[in-house]
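Have a look at the structure below before the remarks.
The complex is shown incomplete by one protein chain, all other protein chains being positioned as in the whole.
In order of appearance the chains are A and B, and numbering begins at 1 in each one.
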Amino acid sequence: MSTHSGTGTKATRGLGIIVLLMLIALAFFGLVFSAEDVVQGSTVRIMYVHVPAIWVAYLAFGLTAVCSAVYLSGKNRSLAWDRVAGASGEIGVLFVAVSLVTGSLWGRLTWGTYWVWDARLTSTAFLFITYIGYLAVRRLGGTHRQRARRSSVLALLAIVEIPLVHFSVNMWRSLHQSASVADPNAKVQLDGLMLFSLFLGLFAFTLLFVWLVLHRQRTLQLEDAFADRGLDAAIAARREEAVK
Amino acid sequence: MDLTPRTNSEAIVEPAKRKRRWGPVVIVVLALVFGGVVVTKFLTSAIDYYCNVDEVGSRTGCEGDRRMRVQGIVEQHSVKQVDGATSFVMTFNGEKLPVHYAGDPGGVFQECIPVVAHGRVVNDVFESDRIEVKHSNQYVQKNKTRLDKANEEAAACSVSAD
Partner (left out) sequence: MEHATFVIGSWVLTAGSLIAYAVWIIRRGRALSKHATNEEMPWT
């Protein structure tokens, strides 16, 4: 048995400390140092977790699609790609959920309602459901390679939803405001420390995502290894019988 | 080595079977059902969430006698609150539409801000039962030391009008 405990390494522990410090700094900048908005007041402070959360979800699903494409296209189909795709997809679902909940609370204060069936919210809900389906498909059973093949195909189909969600506010009339930063045509206006706090949030959440993926794909690797043990034991038993 | 399939089940060392799991199957089915509901909502509600004030009565889907959502900017100095009801004028592209709402609009409702009102036109007045505030994508900091209330309102107007 291993003498090492857990999925951490010196590098992930160092990264974890940096992430923790950045998240503490984000809390100070987002909740204390940055100014209130002239229209929304302190409600604007929800933006510093809501926007980074959906950014990480986009990033996570993008990584899922890239790893799935590599798995499907490679001659040596390493399951490591599939495990990173699965880990990233799971973390993406968590961040979409965070984005939906915080967005709903923000919407109640600014729009006057928790939910509307406009283009942005409806397409985001569809994105959330699609990736819950992706995670369920990964757990349907079969061999690791069967899991990797079917989930990779689904990941490549699902990724087309990201531009649909992001540009929904430009393509259709929506209650949700258009992008403040991630739009080449937008006139960026985030006064004072607002823009800095937003970018701090984006950076901190991105590093948190990297840390989570590193750990999660290692636990998936252990789960796969344990599932393989039964199969390995059967093959070893057959070999022993053949030798006798 | 003999690799033919075994017939004597007792001699088999059972590998970890990867059986069909029903929990994920149920989740996949639920995802398909809810996905269908969301797509239906998208096609019936999300595309063109509202009509603009200048399209009421002139654009398909914005006929005056049907229930609809109308978007416009709350005209400055037009908001009046009497007996718990709120009336104001919405403007867009030079057209105006008087709105009557039986309540106090929520959110950050104020003059000069774009809103979406749900309801129907009755005697040239838009009788609304729901108001949603459409916030801009620009954020202006409130500076308590330099801006008095009037200036804040003016700043809000300039942000909303963009």
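As a working rule, a residue touches a chain if its C-beta (ideal position, glycine included) is under 8 Å from a C-beta of that chain, and two chains touch if they have at least 3 such contacts.
Bear in mind that the values here come from a model prediction, so they are computed numbers and not experimental data.
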item: Neighbouring shown chains of the undisplayed chain, as defined at the top; value: A
item: Candidates A:109, A:125, A:140 or A:175 - the one touching the absent chain; value: A:109
item: Identified contact with the non-displayed chain, of A:18, A:31, A:157 or A:171; value: A:31
item: Residue among A:22, A:57 or A:98 that touches the chain left out of view; value: A:98
item: Hidden partner interface residues of chain A, rising order; value: 1-9, 23, 27, 30-31, 36, 41-43, 45-46, 49-50, 53, 91, 94, 97-98, 101-102, 105-106, 108-109, 208, 211-212, 215-216, 218-219, 221-223, 225-226
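Following the convention adopted for this analysis, only the chains that are shown with their structure count from here on.
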item: Chain B-facing residues of chain A, complex; value: 34-41, 43-44, 47, 108-113, 116-119, 121-123, 125-126, 129-130, 132-133, 135-143, 168, 172-175, 177-180, 186-187, 189-192, 194, 226-231, 233-234, 237-239, 241-242
item: Residues of chain B defined as touching chain A within the complex; value: 1-3, 12-21, 23-25, 27-28, 31-32, 34-35, 38-39, 41-42, 45-50, 71, 105-110, 113, 116, 130-143, 147, 152, 155-156, 159-160, 162
